[in-house]
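First the structure, then my questions, so here it is.
Heads up, one of the protein chains got dropped from this complex, but the rest are sitting where they should.
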Amino acid sequence: ATSIMERRWEAQRPAVVLKPIAEWEPNNAVWGQNYPREYERYLKTQITDTQTRYGGSFPRDYLKEDPRKVILFAGSAFSLDYLQARGHYHALTDVLKTKRIKYPYNAGTCMACKSTDVPRLMSRMGIAEFYAANFHDLKKEINNPIGCQDCHDPQTMSLRITRPALKEAFAVMGRDINQATHQEMRTLVCAQCHVEYYFKPEPANYLVFPWKKGLSVEDMIAYYDEYNFTDYIHTISGSQIVKAQHPDYELYMTGIHAYQNISCADCHMPYRTEGGLKFTDHHIQSPLLNISNSCAVCHRWSEQELLRRVEAIQDKVQKAMLQAEEALVKAHFDIAAAKKAGLTDEELAKSRQLVRHAQFYWDYVSASNGMGFHSPQESTRILGESLNRAQEARLLAARLLAKKGITDEPQYPDLGTVQKALDIIESYK
Amino acid sequence: ATSIMERRWEAQRPAVVLKPIAEWEPNNAVWGQNYPREYERYLKTQITDTQTRYGGSFPRDYLKEDPRKVILFAGSAFSLDYLQARGHYHALTDVLKTKRIKYPYNAGTCMACKSTDVPRLMSRMGIAEFYAANFHDLKKEINNPIGCQDCHDPQTMSLRITRPALKEAFAVMGRDINQATHQEMRTLVCAQCHVEYYFKPEPANYLVFPWKKGLSVEDMIAYYDEYNFTDYIHTISGSQIVKAQHPDYELYMTGIHAYQNISCADCHMPYRTEGGLKFTDHHIQSPLLNISNSCAVCHRWSEQELLRRVEAIQDKVQKAMLQAEEALVKAHFDIAAAKKAGLTDEELAKSRQLVRHAQFYWDYVSASNGMGFHSPQESTRILGESLNRAQEARLLAARLLAKKGITDEPQYPDLGTVQKALDIIESYK
Partner (left out) sequence: MKRPAKYYSGLSGWQQYSLFIIGGVILGIVVFLIRISNAASYALDAPETCINCHVMNDAYASWQRGSHGQAAVCNDCHVPQSNFAAKYAFKAKDGMKHSYVFTLRKEPQVLKLSSGAVGVIQENCLVCHNNQFAMIRLADVSERTCWECHTNIHSRVHSLSASGDALRPRLNDAGLDWMKKGFENE
């Protein structure tokens, strides 16, 4: 009973601030002195050995798991190195070691979402200057992975937007991000990074979220078409590809949880109560590793039931994804065969345009994290649209090939391993 | 404690019953004397002027709304007359007047799901004999539309299965329907009729639900392939088509509501209170016409929010459905063109098989009521599978046509009205 009494006081204990935090403090450990609970949990994002069916914190190798992806990214560095995200603690290490970084110059923009040093540097250098800087120069000033500074105001600890790209994207849509509610902020801090982006050429490598026409896959590709933006020319088919990058926020926005105003933090950072103190779990990870705190707050089903449902949803998305992928890979080879048979770029333009779209639709889901769970129906719908475009491209190519007297289906190569796929690409260079 | 409750129910029930009901009483008005509240609400299923975006009780004309359906059903009576379901009260009238009934003989099976006279006749004649009888003979003994007798035991008023086909289908799956829980019964009474079925040739026109391998679309078409079952040969493409008919229960079973044990009755027969008395609303209709009782007790969102969400789900399903439909219609014409160009049935077999499957997948969603709401993700997934098969069939056809020197896309006719579509079919006869 003594302890019952003690624990009653717990509920009334005020939080004490030990030490003011400097405006641009990048060091998470410094913040951690004041907020040890949050910091301790944050440190858990170091863990890299958890695994769920489609996620978890181990560095899953997308290319090895499915070498056809190597083909789809032929012409881009994603065909060389593409891992699934792991914890925030590793963000800096991982961007430093990825083969996607170019030498001797790489856009500074690649640092924009990887470190708490970024807001400080941007405020010192200027935004456009930061993006235009050489990544390899910035490295010297960047030492801390993603952390407190990225999401919090050091004075009040309230959430704040530290990345200009999101503010600017809102402004372009005619919205003022300062009007966001508290609940929206619990999503928007994530939307600073977990979104589709591209580097605008002018001002140099300027980070932009392509939301001007809207967040849907249809709106985005229409935007890229209007600006005639292309990430790379596909080595095999010659199509102008836009690589989608983690449109997590955008896909989530079409789902039932966003519709019901459930934020990223509700699932990925559920509240915890320890000793009567309520705090936010800063161990950001797959919620499937913490179902009882994360989902069961709202869903009174058993953990098993929740897990089974999520996996059933994801299995369907994966099946639809692989189906679209199959058609897409073949479409690249079909167009290549047509090219080889002597068809002109003009004659091939329509198929290539279809493939450009098909691949962006596919990638909108594929590059999104969570294997479609964030919006189950929209994911399978988008994959159907992707499939249709890929198959239409193949039909056009087949008819063109026929014009040159080729009526058999092209031979599709064995893509059993990453190396085989890379060799194939080499042969098309 | 369970038995205390049972006794309470027993104690209260006789107080309400004025007049015992005969074992096979088909007349709803007679039942209504004892249960006026349920009967009055049941009578509301006469209403036929309500309308929602995709449903409602008015007799929506599927063919007029989308004349391409006429083409898809070329070779079957569904191309002549195909309306959306309306209230149970009209079931008998509607089956009597549909152009799908043949003269002078039509299988008695067509009566199986339309009247409360059926259980009585089956118990008198025998099950196989009922199915084998001539519809036009049965008519004389059948006077009452769907009603109380179809779902209730007249003595206890508890739910019971009156249609042998469902019992038999459970037995084939190795399940005993008598073990169903009360909550399951609130779905299974509907699953007596709202399911995919076919007429087994032996014993003559025997009603069977094709669930032996399972309820999924994959399982069903595998079943039909194994039994080599075909509803009709498609007039245009010569494919062997299986028409799917309202697999409402099957599609629902893959959805989140079934997963959470929500029954058909929960949404379509929500509780209603009148004068402090809570009873089951027997006005079975679109729940969107009664959102506040039907959805809002579980989902405490506004009616507007619920409606918007349902419509958003349905819009996506419709879009995917029309996309698959477009490919499917073209596939029929592509195969016809190949046939005309002199390709043999053997050469065309593979495309036709693909079209058979594509159309069954499409119809599994299209013929299901509710425009996919019962299982949003599964609906768009299935439509993607349909699309893929239709496009693969077109690719094969294009390559075959090329072999005959035809490299242009076939000309697709104008299908603007039902009449135009019918004329096209005529030209292929």
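Note that the chains are named A and B in the order they appear, and that numbering of residues resets to 1 at the start of each chain.
By our rule, a residue touches a chain if its C-beta (ideal position, glycine included) is under 8 Å from a C-beta of that chain, and two chains touch if they have at least 3 such contacts.
Quick caveat: nothing in here was measured; it's all calculated off a predicted structure.
Which of A:A171, A:C298, A:L322 or A:A349 touches the hidden chain is settled by the complete complex: it is A:C298.
Contact with the chain that does not appear here is found for just one residue of A:P36, A:G275 or A:G405, A:G275.
Here the missing chain is touched by one residue of B:T181, B:N228 or B:Q411, and it is B:T181. Contact between subunit A and the absent chain runs through residues 1-5, 7-8, 10-11, 270-273, 275-276, 278, 292-293, 296-298, 300, 302, 305. Within the complete assembly, residues 1-2, 5-6, 8-9, 12, 16, 181-183, 259-261, 266, 271, 273, 276-280, 297-298, 300 of subunit B touch the chain that is not shown.
Just so we're on the same page, only the chains that are shown with their structure count from here on.
Interface residues of subunit B, counted against subunit A in their complex, comprise 256, 259-260, 301, 305, 309, 313, 316, 319-320, 323-324, 327, 376-381, 383-385, 387-388, 391-392, 394-395, 398-399, 401-403, 407-409.
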